[in-house]
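A single protein chain has been removed from this complex, and every other one stays in its place.
And now, chain A:
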Amino acid sequence: MADQLYLENIDEFVTDQNKIVTYKWLSYTLGVHVNQAKQMLYDYVERKRKENSGAQLHVTYLVSGSLIQNGHSCHKVAVVREDKLEAVKSKLAVTASIHVYSIQKAMLKDSGPLFNTDYDILKSNLQNCSKFSAIQCAAAVPRAAAESSSSEKFEQSNLQVSSETPANNELTTNGHSLPTSKQIFQQPKGIMGMFASKAASKTQDVNKETKTETKEVTNVSTGNKAPGKGNVMSNFFGKAAMNKLKVNLDSEQAVKEEKIVEQPPVSVTEPNLAAPTGLKKSSKKAEPVKMQQKEKKRGKRVELSDDETKETENMKKKRRRIKLPESDSSEDEVIPDSPGDYEAESPSPPPPPSPPPEPLPNNEPEPPSVKSSSGEKRKRKRVLKSKTFVDEEGCIVTEKVYESESCTDSEDELKMKTSSVHRPSTMTVKKEPKEERKGPKKGTAALGKANRQVSITGFFQRK
């Protein structure tokens, strides 16, 4: 019977598993009202003691009531051991409530473990912490997810320049976000499809990100997707990368509006490619579109290596439109979490050596981290950066490369600057075809570095 069931449960918890069973823990575990949990505990204690008076049970009680102290009537709430219960009760002028707080097998020296038990069970039930409580508040309604994501936009909007709709509006008005939430529904799925390994954990973030994107639909349509996607991608990277990415994306939005037109086709293609392992494939598909865009692009190109995961591709796309602002150069050399992230992210082995049409340059985990060493002007400078990625053989490769917006043929040379030892020569073969593809795409890229050999393997490119 249901009645006996809880008794057995408590018995099991206390005697077999040697747990400290507090009323709160029992309430969450069995899914009952807190008062019922307290009554269950009491019932258990009574029965157990009746059956077996030598039972190894220690009980703590909660006593509350009022007491005259220093001229005030002070309300006291105390957790006491059973042996002190009567003493405490006698001191109180008015006893408001007494109930069982916890049952455990061993005698507790202090109330620390009680707190730990409660804290642990609470942590695992944070979202519905008032579900079994005796007080329900009608006003405590979680804000709609779209609204709450507007608080995430806080950070972004602080960085962002001007032209976007004031994020404050989003906080106060419920109206806009809800209808647009349907639009973005496909996008998260599409994006999630690409990040199969991380889909589950990043869903919420993605939803939030894409929601923030659609908020700015009126102003900067796909430019908004950039931060969304960028942020999704930035989830894969460390915090340092996140900041840079944001700065990057923000400046990007401030600068380019025409790119919006180009973006949608690309971004749309991405959601459509919902293949789980389709990271590389989708990048391939996006390729042709990107090629066209690249022709139109007047700005920087960033090359992604074919080993790069999709995010970096997307990030690269965005970076292309950016006139990267100066940011702290101290982060160039440091890539906090990217090695680990990259490992986790590459869901499948790198694409076959046949040159995948990936005009994507070597991946930079932190696109925005392309910092110029000088000043505030958005020049296309080359900055030394460390890039870590998994190459086709599954080796993690770190190389210091000079990154530049104005990608040219010589860029590949530059990228090979200080490659790591295990870099097989086949890689360079791959690089060449990539390089060739990149060639036509580079529109107005400066070719200043055309003949410079930046790394020891640079001359491999020049076949």
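Quick notes on this structure:
Here, a contact is a pair of C-beta atoms (placed from the backbone, for glycine too) under 8 Å apart; a residue touches a chain by one contact, two chains touch by 3 or more; residues count from 1.
By definition in this document, contacts and distances are computed from a predicted model.
One chain of the complex is hidden; its UniProt record names it "DNA polymerase delta subunit 2", one of "DNA repair protein RAD51 homolog 3", "DNA polymerase delta subunit 2", "Trafficking protein particle complex subunit" or "AP complex subunit sigma".
The chain omitted from view is touched by exactly one of A:V21, A:V88 or A:V383, namely A:V88. Across the entire complex, the residue among A:L62, A:I103, A:V383 or A:V397 in touch with the chain not shown is A:L62.
Interface residues of chain A facing the missing partner chain: 3, 6, 23-24, 27, 33-36, 38-40, 42-43, 46, 60, 62, 64-67, 69, 72-81, 84, 87-88, 91-92, 94-100, 109-112, 114-115, 118-119, 122-123, 126, 129-130, 132-143, 148, 151-152, 154-155.
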